[in-house]
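Heads up, one of the protein chains got dropped from this complex, but the rest are sitting where they should.
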Amino acid sequence: MAFARSRQALAIAGVLGLALGVTACGTGNDKKSSNASKPECAAYEKYQGHDGKKVTIYSSIRDIEADRLDQSWKQFEDCTGIDIDHEGSGEFEAQLGVRVDGGNAPDLAFIPQPGLLKRFVDSGKIKEVGADTKAMAEQNFTPDWLKYSTVNGKLYGVPLGSNVKSYVWYSPKTFKDKGWSVPTTWDELIALSDKIAASGTKPWCAGIESGDATGWPATDWIEDVLLRTQGVEVYDQWTTHGIPFNDPKVADAVDKAGTILKNEKYMNGGFGGVKSIATTSFQEAGTPITTGKCAMHRQASFYANQWPEGTKVAEDGDVFAFYFPAVDPSKGKPVLGAGEFVSAFADRPEVQAVQTYLASGEYVNSRAKIGDWLSANKKLDINNVPNPVDKLSVQILQDPKTEFRFDGSDLMPAAVGAGTFWKGMVDWINGKDTTTVLNGIEGSWK
Amino acid sequence: MTTATPTVGAGVQATGTPGRAARVRKRLNSRTATLVSIVIALLWTIPTFGLFISSFRPEDQIKTTGWWTFFSDPQFTLENYQEVLFSTGSSGQLASYFINSLAITIPSVLFPLAFASLAAYALAWINFKGRDWVYIAIFALQIVPLQMALVPLLKFFSTGVTVAGVQILPAWDLVDEQKFAQVWFAHTCFALPFAVFLLHNFISQLPGDLMEAARVDGATHPKIFRTIVLPLITPALAAFGIFQFLWVWNDLLVALIFAGGGDETAPLTVRLAELAGTRGNEWQRLTAGAFVSIVVPLIVFLSLQRFFVRGLLAGSVKG
């Protein structure tokens, strides 16, 4: 607490100093002077020279994960003397707009939706990344990733964490006991589902309730299936509105997803019928796997955090995940995922230093070691990733055969991607037919 | 008079000279009324009670069985409370947020109270042109959704006021705990229309003769306001004070925007929302969190209740 006190004093002094136009060095003997001379600080040499400056970060990351974030850049703070002040909010998407429009933007924001990022670029609020940052980003990320934060040829954000969404969670123990094997093609997946259903257990469980984001898990389903039935080109056209939202190819994919999601024989293990998907929270949707009431649950890598305490997540443990199989494996390995981008609303040198640091190999390895996190950063050493599912994800992301595509609902305009698409999926689960739902969503995309 | 209980639809004819039978019947009546009102009160409390019980149950129990199974299979834990009250991390301790809540709430109640009672007095008892229209305009402002006021108000704080390129008011440039001032300001703005409406209702019904007499004695408006009106409307002030207190204490949105989410300024509600975790996976903590945040408003209500009920009474007497 004494530390917090001095940090506070420092912050006040820092801001007053800036306001008065004097250099922060003038604010006297800061207790938290940089330890630049220490040996472990050698790696941070290029970020030095901003002693006593403060950089604010705004994100949607809270509680334990926020603590880990603070821990991950602790050494950077100590060595450079830059004070990183992170604030997480559950209302991030809505509040960021209010803060930016209200003239009170954070220095950096971790934006999980390229669509939202583009909106702030269009209104001229996000600063183009500096030359150093750009070099670092181009060195560490594939162009596939950078294109999501590139607008009109200029880079406006660097990727940070990522996740892989094309996973089906299952219980290796149950599979072994019952003699089921992990499917590698779509047909095998359906065959297995039928087999499990015939044995009296509902093979699948799902839940799309997620507070004011209700519906998103179902949009992931559709995107994953579309990637598998039509391939990445059609997917790209669809997310950029090159083809209409209700294109027959899309409708076809939705119906194919429906053969699982809206199949009363398959759904919804542990919770009831198909309609219970709408009211089951995504956090608890997979838990019946641990009690044997459900066999499979399609959800992203971060679902590893949702299992009840004491559940062992490993290939030979209580639960694990397999890659959501492709329809035709010979056509490549489409992977759906998401991540967040670090964008700057200020171009002060210390802000750029932090932005560059977050794109560096030092940072991603420092963060990955703490656990439950991964990145598409090429410098990430897989040995620094403790969690087996995250390891698998890193393997998938670094596999050259992988065709990675960003979560489509994050690419679309928010009114569609976080609005009518989510709501449409809720209606669809709740009994509305595919055509009506897709027409409705298409009608809202202007 | 103490036994007068006008029960609706009881259909009991009270006679001019209440005999013994009538008195007995009346007592029975009041007993039924007591019973019915207690039953309703208990029914009303069941949902809250269910949450209360849940807050003492282990996480997996909350998620799989109903809270009433607690009575047949009691599994008691204080873990939820422990996590809420004592979990520390970068976000600091709950006590910090508690103090923030107090520091935000107290001035946010006092300012609108004072300003609104002054305004309500002027609108009710000072004769000036257009006062009814001013009153109606303030009343109508109640409908402006505060969400729509967030951006302009934030702009007012962070960039000041500029008209035609000339800076009229500077930006506030507040840091850390100084940001409380922004929250006080915002809450005061949003509370005023309702406060003026409520207080005007009571002040305007004070007996006119009283004011007249004071005026004749040569009392000025400030004097009348201080010595006659204020003591008479204390109940109404207490009433509004409670509502405003509850509103500010439970507010999340205004605090998030104007105070930020750090432990230097954010109130309890911000911390409790945060406790559910980034992906909402720790929502069992909310059960305990809800009760921690209810405690203070409840104490305030219970301690002011007597005063509050007695007070409203003076206001609605009309000669």
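Think of it as A and B in the order they're written, each chain with its own count starting at 1.
Please note the rule applied: a residue touches a chain if its C-beta (ideal position, glycine included) is under 8 Å from a C-beta of that chain, and two chains touch if they have at least 3 such contacts.
Criterion: contacts and distances are computed from a predicted model.
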Chain excluded from display, named as in UniProt, from "Carbohydrate ABC transporter membrane protein 1, CUT1 family", "Iron-sulfur cluster assembly scaffold protein IscU", "Methylaspartate mutase" or "Peroxiredoxin family protein": "Carbohydrate ABC transporter membrane protein 1, CUT1 family"
Neighbouring displayed chains - absent chain, whole complex: A, B
Selected from B:L198, B:M211 or B:L237 as touching the chain missing from the view: B:L198
Where the unshown chain meets chain A, residue by residue: 1-2, 4-5, 8, 93-95, 97-98, 116, 119, 122-123, 211-215, 268, 270-273, 275-276, 278-279, 293, 413-415, 418-419, 423, 426-427, 430, 444
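One rule holds for everything that comes next: only the chains that are shown with their structure count from here on.
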Distance from chain B to chain A - Cα centre to Cα centre, in angstrom: 39
Of chain A, residues touching chain B in the complex: 4, 8, 11-12, 15-16, 19, 60-67, 70-71, 85-91, 95, 98-99, 101-104, 210-211, 281, 283-284, 287, 302, 305-306, 308-309
Chain A contact footprint on chain B (complex, rising order): 59-60, 63, 89-92, 150-155, 157-159, 173, 175-176, 253, 256-257, 260-264, 273-283
